[in-house]
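As you look at this complex, bear in mind that one protein chain is not there, while each of the others sits in place.
The letters A and B name the chains in turn, as written, and every chain counts its residues from 1.
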Amino acid sequence: MSLLSLNAMKTDIEQYHVLHDVTFDVPEGGVFVLLGRNGAGKSTTLRSIMGLWSPSPGSVTFRGKDITGMHTADIARLGIAYVPENMGIFGGLTVEENMILATQNGSFSKSRLEFVYGIFPALERFWDKPAGSLSGGQKQMLSVARAIIEKRELILIDEPTKGLAPSIVDAMAGAFAEISAETTILLVEQNFHFARRLGREMAVIDDGRVVHRGSMEAFVADTELQDRLLSLSA
Amino acid sequence: MKQSYGTLGVKLAVLAIWAALLFGPFLFQDVRSIQVAARICIFIVLVASYDLLIGYTGIVSFAHTMFFGFGAYGAAILLKQMGPGWTPVLLGAGAGAALSLVIAAGIGLLSLRVKAIFFAMITLAAASVALVLASQLSHLTGGEDGITYRAPDLFKPATKLLTDGDGKVLKLWGVSLNGKVAAYYFVFLSCAALFWLMLRLVGSPLGTVLKAIRENEARAEAIGYRVVAYRTFVFCISAVIASLAGTVYAVWLKYTGPETALSFDIMIDILLMVVIGGMGTMFGPVIGAVLLVLAQYYLRDLMGAASEAVSAIPLLPELLNPDRWLFWLGILFILLVYFFPKGIAGTAMLKGSRT
Partner (left out) sequence: MNATLERFGGVNLLPLAVAAVAFVLIGAPSSWVTLTVAGLAMGMMVFLMASGLSLVFGLMDVLNFGHSAFVSLGAFIAASVLAALGGWLGSPSVLMNVAALAAALGAAMLFGLLAGLFFEKVIIKPVYADHLRQILITMGALIVVEEAILAIWGGTPITVPRPAFLEGAWIIGDVSIEIYRAFAFALGLIVFGGLYWVLNRTRLGLLIRAGVENREMVEALGFRIDRLFVGVFMLGSALAALGGAMWAGYQTLITPALGAEMMIVVFIVVIIGGLGSIEGTLLGALMVGLVANYVGFLAPKLSLASNMILMMIILMWRPSGLRPAVK
C-alpha cells in the first residue's frame, strides 16, 4: 500500500480552478519528486494535502485513512511535516524557539538534536539568534530542521533550492538523501538537475493535471518527454 | 448583455421609486409625507455615495456623516451669517465640498497606504472629533442646539410660483404651487442629478477599474492599477457628494444641528440602508433608503404600541420602547450581513441569472 494517495483531487481557490485532476500515489520510502512548470499547481497540491486549501471533490488518503477536509493541525499530527516555499520561519523568534514549536510537547531529545546538528551543523552556531536575522540558506535549513526534529512519516517540501547558492544546494541534496533514509519526502521542484539526483519515483503536473507518472530513471532517459513536459532549455 | 428578470425587477422598482418621488407633492399631500419624501431623496444620494466607497472598493468608512455634516454646516453657517439667499448656499456648498475633499484626501493617503484596516478606525476617530468640535465651537455652530436660519426666499411657503387670474396661487391637482413645492423640487432635482452622476461614474471606465480592484486587489495591482490612488480618489468623490447632499438637506430643513447632520446615528442609518438595499449596485441604496426611512417614520409608532402591550413583562417593554428601535435594527443588521450579504437588490439580481 502506498503511503499517500491523491485521487482525482480538484481545488478551487476563490473563483479560480487551480487543480483539475491530480492523481498519484507516493510509495513509502525515498524521495518522490513532483515536477512542473511555474504555476502548474505544484504548491497548491502540497497545500491541499496539508489541508490549507480544501480539495473538492477528490480525496487525499494517508496510510489508508481519508484525511480530506481534516484540519491542518490534525493532519500535521498524523506525522506529516510541511516546508513551505516561503519557508514559514518565525522571524521574531529565536532559532531555538522555532525548533521548540516544531515538537509536539515542547522538548526534544539530546540524541535527536545531535542528529539534526549532524545534518545542519550551522544551526548550532545560531541557536539563540532571532531567526529573522539568518540568511536565506540558513532559513531553509532551519525550516527543514523543524520538519525532522521529531521523526515524521512524510515531509512535504516546496521548492527548497529556490534562490539558494549552488554550494548550499549541494549541501541540501546531501541532507535530503540522509533524511530520506528514515522518512518519505514529497519534493516539489522546478530545478530538474537537483531533483533527478534524489528522486526515485516522480510525477509531472501541468495546468492542474497530472500528465505523467513513472520512475525517475525512465524519465531521465527520455529527453524528448522531458522537453515536452517541462520545456527545459538546459 | 441579456439581463436576468431579477435585475429587470430591481431596475423597475428603482424607476418606480424615482417616479413616485417625482410626483411626490401630488401623490402624498400631507406635511409629514412630503418630509418623508425629501428625506428619502437625500438619503438615496447619501447612501449611494457611500455605496460608491464600500460597494465598489470594499473599504469601510465611518466618516460619511462627517462629510454630510460639512456640507450642511457650510450652508447653515453662511445662511445664518449672511441671511437668506443663493450666494450663501452656493458658498456653503463650495466650502463644505472643499473641506471634505481636503480631509478625505488626507485620511485616504495617510491610512490607505499602509493597511486598509486602519482606514475604518481612523475615519471613526476623525468623525468623533468632528462631532465634538461641532458641539464645542458653539459661537459658530450653535453647539448642541444647532442653527436655525431661513432658506432662500423662493422656498417661503408664501411664495407664489404661478398665479391664476385672481392673483392667487395656482393649484394643480389640488396642490398649491407655493414655495414649499419649489423647495421639494429643489431637493428632488439636486438629488436626482447627483444620483445620475454617480450612475454615470460606475458605468464609466473608472467603474470598470473599481470592479477589477474589488474582485482581486492583488491582481489589479499586478496589472498596474494604482489601488491606493484609485481608492483615495473614490473616497474623495464620495465625500464631496455626501457634502453636497448635506447642503441640500440643510436648505430643506432650515435647521442644522449635530442630531440632523453629524451624529453617529446617521452613520448607522447609512450602514443599515446600504446593507439592506445591497452593496455595489447603486440600486440597492435606493431601495434601502426608502425602506428604512419609511420604517423610521412609521414603524416607531408600532413599537410604542407593542411596548405598552407587553408592559407586564420585565425588560421587554424597555426593549420595545421606540427609543430602543436601534436594538432591533442592530439584530436585523447582523442577520442580514450573515445571511444576505448582498442585500435586497443584490439577492434579487441573482434571481433568474444563469450562474
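Criterion: contacts are C-beta pairs under 8 Å (C-beta built on N, C-alpha and C of every residue); 3 or more make two chains touch, one makes a residue touch a chain.
Worth saying up front: this structure is predicted, and the values here are computed from it rather than measured.
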item: Hidden partner chain, touching residue among A:Leu35, A:Ala102, A:Ile157 or A:Ile185; value: A:Ala102
item: Candidate in contact with the missing chain, chosen from B:Val102, B:Ala125 or B:Ala229; value: B:Ala125
item: Missing-chain contacts mapped onto chain A; value: 50, 52, 71-73, 76-77, 81-82, 84, 88, 90-93, 97, 100-102, 104, 106, 132, 146
item: On chain B, residues whose C-beta touches the chain left out of the figure; value: 54, 58, 60, 110-111, 113-118, 120-122, 124-126, 128-129, 132-133, 136, 264, 268, 271, 275, 315, 318-319, 321, 323-324, 326-327, 329-331, 333-334, 337-338, 341
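Everything that follows uses one rule, which is that only the chains that are shown with their structure count from here on.
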item: Separation of chain A from chain B, taking each centre as the mean of its C-alpha atoms, in whole Å; value: 54
